[in-house]
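Structure record follows, encoded as structure tokens.
Here the complex is missing one protein chain, while the rest keep their positions.
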Amino acid sequence: MNQADTLTIAGRSFTSRLLVGTGKYKDFEQTRQAIDASGAEIVTVAIRRTNIGQNAGEPNLLDFLPLSQFTILPNTAGCYTAQDAVRTLRLARELLDGHDLVKLEVLGDKDNLFPNMPATLEAARTLVSDGFKVMVYCTDDPIQCRMLEDIGCVAIMPLASLIGSGMGILNPWNLRLVIDQSKVPVLVDAGVGTASDAAVAMELGCDAILMNTAIAGAKNPVLMASAMNKAVQAGREAFLAGRVPRKFYSADPSSPTEGLIQSKA
Amino acid sequence: MNQADTLTIAGRSFTSRLLVGTGKYKDFEQTRQAIDASGAEIVTVAIRRTNIGQNAGEPNLLDFLPLSQFTILPNTAGCYTAQDAVRTLRLARELLDGHDLVKLEVLGDKDNLFPNMPATLEAARTLVSDGFKVMVYCTDDPIQCRMLEDIGCVAIMPLASLIGSGMGILNPWNLRLVIDQSKVPVLVDAGVGTASDAAVAMELGCDAILMNTAIAGAKNPVLMASAMNKAVQAGREAFLAGRVPRKFYSADPSSPTEGLIQSKA
Amino acid sequence: MNQADTLTIAGRSFTSRLLVGTGKYKDFEQTRQAIDASGAEIVTVAIRRTNIGQNAGEPNLLDFLPLSQFTILPNTAGCYTAQDAVRTLRLARELLDGHDLVKLEVLGDKDNLFPNMPATLEAARTLVSDGFKVMVYCTDDPIQCRMLEDIGCVAIMPLASLIGSGMGILNPWNLRLVIDQSKVPVLVDAGVGTASDAAVAMELGCDAILMNTAIAGAKNPVLMASAMNKAVQAGREAFLAGRVPRKFYSADPSSPTEGLIQSKA
Partner (left out) sequence: MNQADTLTIAGRSFTSRLLVGTGKYKDFEQTRQAIDASGAEIVTVAIRRTNIGQNAGEPNLLDFLPLSQFTILPNTAGCYTAQDAVRTLRLARELLDGHDLVKLEVLGDKDNLFPNMPATLEAARTLVSDGFKVMVYCTDDPIQCRMLEDIGCVAIMPLASLIGSGMGILNPWNLRLVIDQSKVPVLVDAGVGTASDAAVAMELGCDAILMNTAIAGAKNPVLMASAMNKAVQAGREAFLAGRVPRKFYSADPSSPTEGLIQSKA
């Protein structure tokens, strides 16, 4: 693939289209090994759960994932109000010396971790005004995704299915509406369960994918990280290569039958 | 992935789990470029359509895909009777100096290219008696797949969907029945349309995949070949890594909800 | 089925669980024939498009669907702001002598007719305060569906897929989250394409279905209305009867394999 195929978020370019989380690993050592196998350049960190300096004397994730090598993306996992999310990201910005690229998520329910969209819209407005570059976890509702883009978010990150569910891409059609209309990158965030899910998302035209549980929760996380690395590249290349049309059978008298969904390519 | 993960067919070991065809390319030059990008070591050739020496004076595929570098797998595409298929493979064996690893396909209908199983079973018996190592294109019927294995076929190759359709894995359940019972390698042959289809097949536990149209018919065949190379590896690694269980939502009171299908891992 | 299985919305009970629209028919005569075949007792009317008295001298739908026989449900199809929707339903209440059961929809995009949820929430608050009994068209986002219920809406009506698309139930999982949490009736509104879609929605545990295009746009609308009438009853009865568990095969060593989704029964 030519070298020009980079992912650009808020003016920064990346080669890898796989972003990974840091939760649920055995220890920071395994976290690092898996991230290396994934090829990820952007690593997201739940500020309320992971020590990146706020808890002096405890192991610091940044010792394993140095800022010189990785773009750390603070996130607001565990926040259920706009206020909590904003406060959390301001703390992260301090801890990271003014780093302003963040991932916003405001959850609406402790059982299903579905996003609270009104609170997400509210927090996004505050954070953008406050100078943050906001990548935003959201539903696959194209209207509210456009509102987030209009507010100034730098990336739209709809869920494919519930956080940690591994259920894959439940509604590729809504995802397509979001991809088709967005001028900023669209990343699937949440729900990927295995390599083919990642490939499907990329074939639909997503710009990148963020995942955590699918890797950290696999029986062999490091091998799954390698699988995901390849699957994201495979899906991206397939998207760019232009797949054959689906056709029920060669002598089918009707026009080519389209299967579940087409990519936008 | 450790180096022990090789594909063994009829006693020969291969690193790549992607087998490719040679039809529908612009010319032998593009065929070679795509095959290089695919990483395939086994390349199948339709003896009735492609010159591997039987037509003196015409371009010879083997000049582009030398036997020193590739395992050539003669196939019987275009044969509609057991007799035709047997005759075709005997010709191939002569042309290839006794090469005995072949792919049998006997078709049942010119419009949909579905296999004719009674004729396939008949041809398989003859060919096995005649010393061939028979890889066999077939339906996903587990009973007849077992008959083919009992006859002595060295690989079972059920269709995922119709040849050239790009419809993907239409019945993963039947495929699972075949995979679960087979002692010889099971390869999906026919129907893969894009990278995620290949990943899905490998995640189900297939040993390898054979494809042609999905690569040769893409807008950019060489890039798609690269995508398929990565997708097959991704699917294989995901299969070995052991995916997270699907779970509708974290607080779901029922046991983990299984989605469409699980791999046998 | 016993007679106690009635649908209760805002204190009124209905035998039929199929609600139908009145758009896209050839004329009011065909509208009436199709509605009779559907068995619907509640009929929704787009106040901005259909004359129920506001345009004196033109044919009046109520002459074909008398208020003595049908519960007319005014809706706000074509409204893109909360203000427009509220104004439209106040007009309807006047025209219908104080009738207060209404269907709210506020759209977000002229191309895909997806609901605008922030505007929908705003209009719902106003209308409930104003004494309306609000049935509300919305996304399948369980968080915002709960907000609508908390505001006091009397029925939650998530789309199954885009209005007029006939694409069926695209995300049964989200629908299940909404059904499982709701104390007021949940109706699928929009997206049903054929009889099996209606049955699927009812089997998931929906209380009723509202449709228009699937009937009015069929080649034979009256026959399709009859099909939908039966399909809704079939799905409801199947839901109440308790389907057999899905099981991959009888000797499957694993626990019963669940297919796409289960009903809540």
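Details
Residue numbering begins at 1 within each chain, and the chains themselves are lettered A, B and C in the order written.
Please note the rule applied: a contact is a pair of C-beta atoms (placed from the backbone, for glycine too) under 8 Å apart; a residue touches a chain by one contact, two chains touch by 3 or more.
Since the model is a prediction, treat every value here as computed from it, not as a measurement.
Within the set A:132, A:173 or A:239, the residue that contacts the chain not displayed is A:173. The hidden chain makes contact, of the residues B:31, B:116, B:196 or B:213, with B:116.
Within the whole complex, the absent chain has one touching residue among C:74, C:205 or C:235, and that is C:235. Mapped onto chain A, contacts with the missing chain fall at residues 173, 176-177, 248-249, 255, 257-262.
Even with one chain removed from view, chain C keeps its contact list with that chain: residues 1, 110-113, 162-168, 193-196, 198-200, 203, 213-214, 217-221, 223-224, 226-231, 233-238, 240-251, 259.
Residues 108-109, 112, 114-118, 121, 139, 141-144, 147, 161-162, 167, 170-171, 173-174, 177 are the ones on chain B that touch the missing chain.
Here, only the chains that are shown with their structure count from here on.
The chain with its C-alpha centre at the largest distance from the centre of chain C is B.
Put simply, the chain nearest the middle, going by average C-alpha positions, is A.
Centre-to-centre separation of chain A and chain C, using mean CA positions: 34 Å.
Chain B and chain C have Cα centroids lying 48 Å from one another.
Chain contacts: chain A has residues 112, 162, 167 touching two or more partner chains.
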